[in-house]
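Once you've had a glance at the structure underneath, I'll fire off some questions.
Note that one protein chain of the assembly has been removed; the remaining protein chains are unaltered in position.
In order of appearance the chains are A, B and C, and numbering begins at 1 in each one.
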Amino acid sequence: MSKLFFRYGAMNSGKSTALLQVAHNYEERGQSVVVVKPALDTKGHNQIVSRLGVNRTADILLAAGQDLRGKVEELRQNRASSQSALACVLIDEAQFLEPAQVDAALEIAVLDDLPVVAFGIRTDFRRRAFPGSLRLLEVAHSLEEMKTICRCGEKAIFNARLGESGMTHEGHQIMIDAPGVTYEALCAHCYLEYEQRHSLSL
Amino acid sequence: MSKLFFRYGAMNSGKSTALLQVAHNYEERGQSVVVVKPALDTKGHNQIVSRLGVNRTADILLAAGQDLRGKVEELRQNRASSQSALACVLIDEAQFLEPAQVDAALEIAVLDDLPVVAFGIRTDFRRRAFPGSLRLLEVAHSLEEMKTICRCGEKAIFNARLGESGMTHEGHQIMIDAPGVTYEALCAHCYLEYEQRHSLSL
Amino acid sequence: MSKLFFRYGAMNSGKSTALLQVAHNYEERGQSVVVVKPALDTKGHNQIVSRLGVNRTADILLAAGQDLRGKVEELRQNRASSQSALACVLIDEAQFLEPAQVDAALEIAVLDDLPVVAFGIRTDFRRRAFPGSLRLLEVAHSLEEMKTICRCGEKAIFNARLGESGMTHEGHQIMIDAPGVTYEALCAHCYLEYEQRHSLSL
Partner (left out) sequence: MSKLFFRYGAMNSGKSTALLQVAHNYEERGQSVVVVKPALDTKGHNQIVSRLGVNRTADILLAAGQDLRGKVEELRQNRASSQSALACVLIDEAQFLEPAQVDAALEIAVLDDLPVVAFGIRTDFRRRAFPGSLRLLEVAHSLEEMKTICRCGEKAIFNARLGESGMTHEGHQIMIDAPGVTYEALCAHCYLEYEQRHSLSL
């Protein structure tokens, strides 16, 4: 029986680089992988983009309501006739999966015996899990942290949204490439302190 | 800065034993701990009960709406005059905490610099996180799995509710010591297969 | 394929309790375990003794030069006719295994498909691995830390030997129940500082 792994981390912890490395490791072995990206992540279109400067095109750009298990099975059969059998499913920005798509990922691992490694952000700028992350935190076989650091040197675990006048709790859960909006990965102490200084509350 | 740890596992993975061991390790060192149990867990009243046969009385039986941080601070000041300073907060059955109580646990670690170790079940019999577990999965510094095994020998990650005619998805999220209701920790494969055999769906 | 796990920790990190809990988890499931203890550990004779107050008799008291794989196989066949099949091998004080016995443990996992969980101390009072620990650190599938704390509250990772005039680097690697000799688990900082204060060097 294969497993569903959730490698979670704050923003800029190197998740896409790690995904590209796993893909590379399989392909060096003559095995092939399927790389999935939720269409909800509009940044980079169908590209997996690592901040280290390495890129790759996703095999599946998964839209809302689409059947992940069916799409992977289709690719699996296509590749069965090629020289490199499908050995692993890799999902970037997995926080943007729908809960039912995470359930499909679990079925791919458990019922179709194909390991699935999902990389994603744990929580949004208000420290609430994204729908995809929440379901992964509930059902993944293994929760593995990708570490990065806060400005203070501690491990960053939260993501602050920064507007024009500092930290904000306003706006939609997902705002990508919105003008005047940036994000910063912070440790719990810097996040809570920043929140108090801005008199923010949920 | 201290940390909030969430040690999660399926039922019967030895969480209470592990908690009692941590308490023992501190006390051997001449340091003291606070042991917390949510009052929602009616089993064993104010006792932490390990299936290995070791027991201990909780220092705080935490009711709904109660302020965890205030209660710990009170105990901390009481002990400041004794010989063994308060060094750690240990929470049993942490899935039964309210989300705000988990936020208080994070503040105890981050703002009051006292490590907090919360032991709890990840998901209920429908594979949904308990409110306390969900918040811990979102904000804990470290997610650490306590392992146990399924009847088939694989790692158990889910908890099935067994009624009189087998696996069921019926009933309240929390049913402790209800007549005719038992639980079994299962691996993902046995859980999904069992579910299909009983034609259950959520 | 099963795996060989090495759960290592400083002294008094709760290794024996954890072993007894794993045994309990299997037995609750109607599966049986083999508990192994190296005869080199003369403390408690053939008993696994947890500081929490739980005890159990070892199934195999393994002497120097003895064939672990053969002994486990023998027990496995004996139990095949009973109602509870052998499902796991648990080793206490695994730092006292001979390297060849660790190699046998790996073969039990990999070739005989029986999971082996070895609990042991990582390093001796001079911060050198014990022969059994060294081999486990080299070949185990998974290295999992059992945590405990230093007198200062940090994680303890080393074990100091304390003689009559404080920390010492003198004496045999193994001295159990020797008069005037005690041990203390320390963090790296307290260990190095203690060492300098006593002008000790290796």
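FYI, contacts are C-beta pairs under 8 Å (C-beta built on N, C-alpha and C of every residue); 3 or more make two chains touch, one makes a residue touch a chain.
Bear in mind that the values here come from a model prediction, so they are computed numbers and not experimental data.
Trainee: Considering the entire complex, write down the shown chains that touch the omitted one.
Mentor: Within the full complex, the chain not displayed touches A, C.
Trainee: Tell me which of A:17, A:32, A:95 or A:133 is the one touching the absent chain.
Mentor: Result: among the candidates, A:17 touches the missing chain.
Trainee: Based on the whole complex, identify which of C:11, C:137 or C:181 touches the chain you can't see.
Mentor: C:137
Trainee: When the complex is taken as a whole, what residues of subunit C touch the one chain not shown?
Mentor: Within subunit C, the residues that touch the unshown chain are 1, 4, 106-107, 109-111, 122-123, 127-129, 134, 137-139, 141-143, 145, 154-155, 157-158, 187-189, 192.
Trainee: Tell me, which residues in subunit A touch the chain that this view leaves out?
Mentor: 12-14, 17-18, 20-22, 24-26, 28-31, 51-54, 87, 148-149, 151, 153
One rule holds for everything that comes next: only the chains that are shown with their structure count from here on.
Trainee: Chain contact topology under the given definition, line, ring, star, complete or other?
Mentor: Basically the chains just string along in a line.
Trainee: Give the label of the chain whose average Cα location is farthest from that of subunit C.
Mentor: Here the answer is chain A, farthest from subunit C.
Trainee: Kindly work out which chain lies most centrally, taking the average of its C-alpha atoms as its position.
Mentor: B
Trainee: Can you tell me which residues of subunit B touch two or more of the remaining chains?
Mentor: Touching at least two other chains: none.
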